[in-house]
Structure formats: structure tokens, C-alpha cells
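Left out: one protein chain. Kept in place: all the others.
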Amino acid sequence: MCPRALRLLRGLCLWLLLGTVSGNRSCVFYETPHNLQGSMRHQGRLLAGAEHGTILCHSSHCCFGIWNQSHGRLQAVMQGCWGSDRDGCDSPACKTSPVHTAGVIFQRCLCRSDFCNANVSQLGAPAAPQGE
Amino acid sequence: MCPRALRLLRGLCLWLLLGTVSGNRSCVFYETPHNLQGSMRHQGRLLAGAEHGTILCHSSHCCFGIWNQSHGRLQAVMQGCWGSDRDGCDSPACKTSPVHTAGVIFQRCLCRSDFCNANVSQLGAPAAPQGE
Amino acid sequence: QNRSAGSQAYCRLQELTINLRYDFIIVPVEYTANNCEGPCRRPLSTRSPGYSSHTVLLLEMQARGTPLRRSPCCVPVKYSSQDVILFTGEGLQVTTYPEMVVEECGCR
Partner (left out) sequence: QNRSAGSQAYCRLQELTINLRYDFIIVPVEYTANNCEGPCRRPLSTRSPGYSSHTVLLLEMQARGTPLRRSPCCVPVKYSSQDVILFTGEGLQVTTYPEMVVEECGCR
């Protein structure tokens, strides 16, 4: 009986471990009220009603964040769940990359740990004009 | 007013003519009660309830006929509307071609005039074994 | 047999008749199956309408010089079905086969 109980216990531990690993990702949720069309809230279940809330991701373990960079300061524009794990969401921390568009600089990241999109952990290289 | 009335009259005549030309094709309808799976009656509207009935074709101007040939005699197996005008339905008369399969010879035709599938108008060449 | 000979400017539907001279197919002897022919080039929007966002991005990659293992291809994107009367060995059988006739083409 002892080896069988041990096997059952080991199975239970594995199940709990996998349950934790494959559980919902928690991300910071925020969407600017200014000049935003559409929303990313369909990618998860919103928990808190506060300005910077929490969202539990439906279909991925990936958070995203977008910040507007001006005069050296970063202002959050959008934060939430990204819908896929396969779009370059490899880093546990929010290492942003810049994008320069029509005189505006955005810093953006995808990251795969709980609330990793709360703040920028490592700022991308100074933005250079992109495109051809 | 006179040329205008003439134009209207000409238009009406053209409409009647096209109405006749593009009207339903009438084909003979028959399906053997022996060893037949499925039916071709969905290709038209059945008129008479008799054994050899009439069918008005829904979507084409093409009749088809299949006969079983044995000891020089032809026995109707299926007659009705064929669903498309584009499957080699060029002849106004039922000129059959033979197909030799598992010891049975069938004569079959597609034809494009009213009741053209009532009888075989020209028998196909003697059946030779087909396939590779 | 094809409707027109010369080279195609872009992907589009062409008439093609397929022969069904198998000993178990009683009717039809042949049918208009059609085929999709011609190159898939940018811009798709002004030519063939049956393309996907994925196709646009593949062509964009090629235009930027990244080689693709498979370039966008002119293929059927809409089919219709075809009735076939078969001999089963015992008797005849009416079967409606789906995806037998090409109705629309696109770059995929």
C-alpha cells in the first residue's frame, strides 16, 4: 500500500504544481481615457474597478504595456493581457523597445510574470526614426 | 410619343421571348425501384405521379438518361434533370455513350431539348472495357 | 481544356473540364471543374479579392527581401458541389460531392 500511496501523493503534488503554473496570469490593467479607440479588456477578466486595476488573462500568460515618452518622462497609455504567448513574450520583465511615430515616442513591452507590466524594468534604446 | 411606345413594345416582345427561352426545361422523370440509392428528384419539380413522369428543371436546361443494355435491349434505369448545363450537355438529342462496368453495360446521355431523354436517339459505339 | 491560352496578368478563375471516364462513374462523363491560375503579386486589393491579411504580410516580407519557403499561391477559395451517379456493383447511387467545382479564386 505504501508505494501506491506515495505514487498518489506524487501525482497530487504534480497536479498542484501544474495547476499553479498553468493558472491565470495576473496583469495590471489600464487604458487611457484620451484618444483610445477599442479596448483590450476582452482578453481577460477585470478584477478591481480602480484606475490601475488587475486583469486575469483568458488565453495567454502574457502581459503588455505601452507608455508615452515625452521630455524623459513615461506616461502609461495601455496595460493589460496580450492575447497570445507566441508574439515575442519571452522575458519575465518588461524590457521595452521604442517606436517613433509622427513625432510621438512610445515604449512598449510584452512580459510573462504576474504584474510584470506595472512598470518599465529596462528602457529600450533611444528611439530612432523607423520605417522606410 | 410614337417612337417611345414602339421602344416599349419592342422591350415587351424581347422580355416575352427571353422568358420563353430561359423558361424551365421539361424532362422525362423515371427512377428504377431496384437497387437505387439516392434520387435526382431534387434537381426539379415533379409534375405527373405516373411511372414515367415529367420534371421541370430548377437550375439547368439539361436532361439526362441512363439505360441498362442487355441482349441488345435497353431498359431505362434513371431519367431526369441534370443539375448543370456545363457538363457536356451540348446536343439537342440523346446520343448515348456506353460504359462497361462489372459485366453490366450502361448507355447514358445528356441532352438539351424538352423530353429529349425519353428515348435513345442514337446509340453509342459498342462498349469496350474501360479503365486502366 | 482551358478558356484562354496566353499568360495571365494575375490570379483568376479559368475554365477547366475534367474527364470522369472511370468505369464506376456513370454520369457525368466530364464536368466543368475550373482551376485557379496566374501569379500572386502586390497590390492584391486592386486585382483578385479573395486574399487574406496573412497573404498581404507574406508578399510584404518578400518585397522587403526576406525569402519565403512558400510564396503566396493562386488557389480556390470558394467551391460548389457536383452530383455524380455511380455504379456500386449492385445498382446505381446518386452522390453529391462537395468542393468539386471552383467558383472563386484567391491568393493564399
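The first chain written gets the first letter, and so on, giving A, B and C; residue counts start at 1 in each chain.
By our rule, a residue touches a chain if its C-beta (ideal position, glycine included) is under 8 Å from a C-beta of that chain, and two chains touch if they have at least 3 such contacts.
Predicted model, so just to flag it, every value in this text is computed and none were measured.
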Omitted chain's touching partners, listed by label: A, C
Contacts of subunit C with the absent chain, listed as residue ranges: 2, 14, 16, 18-19, 33, 35-37, 52-54, 57-58, 61, 68-70, 73-76, 79, 82, 97-102, 108
Interface with the undisplayed chain - residues on subunit A: 32, 34-40, 43, 64, 66, 77-78, 82-84, 86-88, 97, 99-102, 104, 106, 108, 110, 129-131
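Quick note on the criterion: only the chains that are shown with their structure count from here on.
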Interchain centroid distance [CA atoms averaged], subunit B/subunit C, Å: 28
Subunit A and subunit C, separation of their C-alpha mean positions in angstrom: 43
Multi-partner residues of subunit C (at least 2 other chains): none
